[in-house]
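Shown below is the structure under consideration.
All protein chains but one are shown in place.
We just call them A and B in the order they show up, numbering each chain from 1.
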Amino acid sequence: MAEWFQDNGLLLGLALLDGLSSAGLIFLVAVGLNLVFGVLRIVNVAHGSLYAIGAYSAASIGIFLASLGLPGWASIPALVVSAALVGAVLGPLIERFLLRRIYAQEEVVQLLVTFALFMVLEDVQKLVWGVQPIHHDTAMTLLGTIDIPFAGDVIPFTNYQLFVLPGFAVVTLVGLAWFLRRTLTGRVIVAVTTDREAATAMGIDASRIYLLTFSFGAALAALGGALSSPTAALVPGIGAQTIVLSFAVVATAGLGQIEGAALTSLMMGLGRSIAVYFEPELEVVVPYIIMVLVLLVRPQGLFGVTETRRV
Amino acid sequence: MRKIEPILAVLLAAAMIAAAIAAPWLRFVLTIALAKGIAVLGIMLLLRAGQVSFGHALYVAFGAYVVAFLAPRLNDAVLLLAAAAVGAGLLGLLIGLFVARYRQIFFGMLNLAMCMVFYSLLEKLYHITRGSDGIRVEVMPVAGQALDRVAYEWAIFGIALALALGLGILLRLYLSSPMGEALAGIKTRETRLEFMGVPARGVLLSAYVISAVVGGIGGALIAMTSRHVTPLLSYWTASGELVFIAILGGAGGVLGPFLGAAAYELIRVYAAASFADAWQMILGAALLLVILFAPGGLWGMAGRLAGGRGR
């Protein structure tokens, strides 16, 4: 054991750090998906496309700002701005013109509509940004690296991945929990989530809540994408990868569970990065193994509540 | 509508044969369409129970790889089809025992997870599967007869058509049997089934195994037609495509999947030829149009044209 640690300690440290930062990203995207599902009862397959579009927009805006001769730090707020833009533009468009027409439809149909949207957006993204990798990492390089002492050694790690990514996740988690529990709009959202009929019967304007929630969820997906853009080159297909991972997180955590999504993201982020460093073949499989194991023990998800049907 | 279904089936089969004679490339497209239609029969079965599997490409890919792996040892199309059907059925039983406990999004996502795990294995276990390069499948004897390439393609087309008709008839009988009707009962009142002494999980499991078998058969036919198998057969978008075809065809009768598959493949071929970068977008838009403006799918449209009701 000690010997193994001597040989692999550094790798393990790196895996843990990587896992932490990717957990932050996973959480941002998954919690958006979960929120939208909780309120609209629609599993949005196109959530992954919103992530990809957020990532590409952030890179484009960053590159554009740099071409204007603006200093590098400008690309940091640009990340958030591009996410907000995607949420504010695409969110209402999709909710108003597409989802609104299918709220009364069967679940299968709703799933297929978002799948079709996913197909359309994937090609839109390819038409706008092409298929060549796009890389814009100013935001990350600018913040520099930090040497982290670990197991008698030091691991250099970027400040961006260590602080910014998990930081955004924590702020989102805390902010969202506060918003849903303490503010009026938040409580209305929770009310709609738990009992839509009762909420509507009480005179809650569900359509406004749907619009708001969907746009916010879209912005979270885009934020995840935007924040990921400095850490890796953008290529077609990142949306598809992201959505399946987010599905896994949502199903594992339990529907509508925010803290559950945080914990699950952490598990999956760490599991995946440990796999990357030690058994790379397993990387893609790890999240699903976690999901299957969790659902075997708790069929309604880690934090899901069993619905006992009244007969 | 039910009454004219056999007539429509015969007409459709005749049209396919005529098209296949008229243009060799259509023979290829239609064989693929028949193979996918057979696989989609399984999706339709699960839709009858109100469950959407976002992972049935698993069984298609499994059937295809059975052909690719066994072809050197078991060099006959008929034997390989049988092997693929049995193998996929056993895999379906194994996975079904687990996933039949779940409903709705959990059912969909667990299937997705299994499918993605299989995809990753195909992709990563390079020394066995040759990874994303895939495996070539050579022209093989059919029922003991060694054939040249053209005769072979005709034979596979014929087998696909015969299987489509045969399986269509069998599943039509199944759907109107108490077992098939109980399947529809899972969608509307699963609890009642239990209180009538019917094990709902067993009903769903048997449908699931059937869906795996037809998936395996469809996959084997695809491998024999395209003569090249790659992990992409098991990617989640391929699963989405199967659900897409089911909805496009309309979930009413057993003809729906074949109407849907033929339409899907033709749109895809034309779109890919004319708009190489945007075929996904065109398919997605077509799906949206069908869902928003022709909710019964092609089957429902045919039903309205025939003056009957969709079901």
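The working rule: a contact is a pair of C-beta atoms (placed from the backbone, for glycine too) under 8 Å apart; a residue touches a chain by one contact, two chains touch by 3 or more.
Keep this in mind: contacts and distances are computed from a predicted model.
Match the chain absent from this complex view to the correct UniProt protein name in "Holin-like protein", "ABC transporter ATP-binding protein", "NADH-quinone oxidoreductase subunit H" or "ABC transmembrane type-1 domain-containing protein".
Hidden chain identified via UniProt as "ABC transporter ATP-binding protein".
Give the residue, chosen from B:I17, B:L93, B:L147 or B:L170, that touches the chain omitted from the document.
Hidden-chain contact among the options goes to B:L170.
Considering the whole complex, which of B:R101, B:R189 or B:H228 touches the chain not shown?
B:R189
Of the residues listed, B:L74, B:L90 or B:M179, which one is in contact with the missing chain?
Candidates B:L74, B:L90 or B:M179; residue touching the omitted chain: B:M179.
For chain B, which residues reach the chain that was dropped from this view?
170, 173-174, 176-182, 184-185, 187-189, 191-199, 203, 206
Please note the rule applied: only the chains that are shown with their structure count from here on.
Between chain A and chain B, what is the separation of their C-alpha centroids in Å?
Spacing between the chain centres: roughly 32 Å.
Can you name the residues of chain A that touch chain B in the complex?
Going by the criterion above, the answer is residues 37, 43, 45, 98, 101-102, 105-109, 111-113, 115-120, 122-124, 126-127, 240, 244, 247-248, 250-251, 255, 280-281, 283-285, 288-289, 291-292, 295-296, 299-301, 309, 311.
Which residues, counting only chain B, touch chain A once they are in their complex?
47, 50, 52, 54, 98, 101-102, 104-106, 108-110, 112-114, 116-117, 119-121, 123-125, 191, 235-237, 240, 243-244, 247, 277-281, 283-285, 287-288, 291-292, 295
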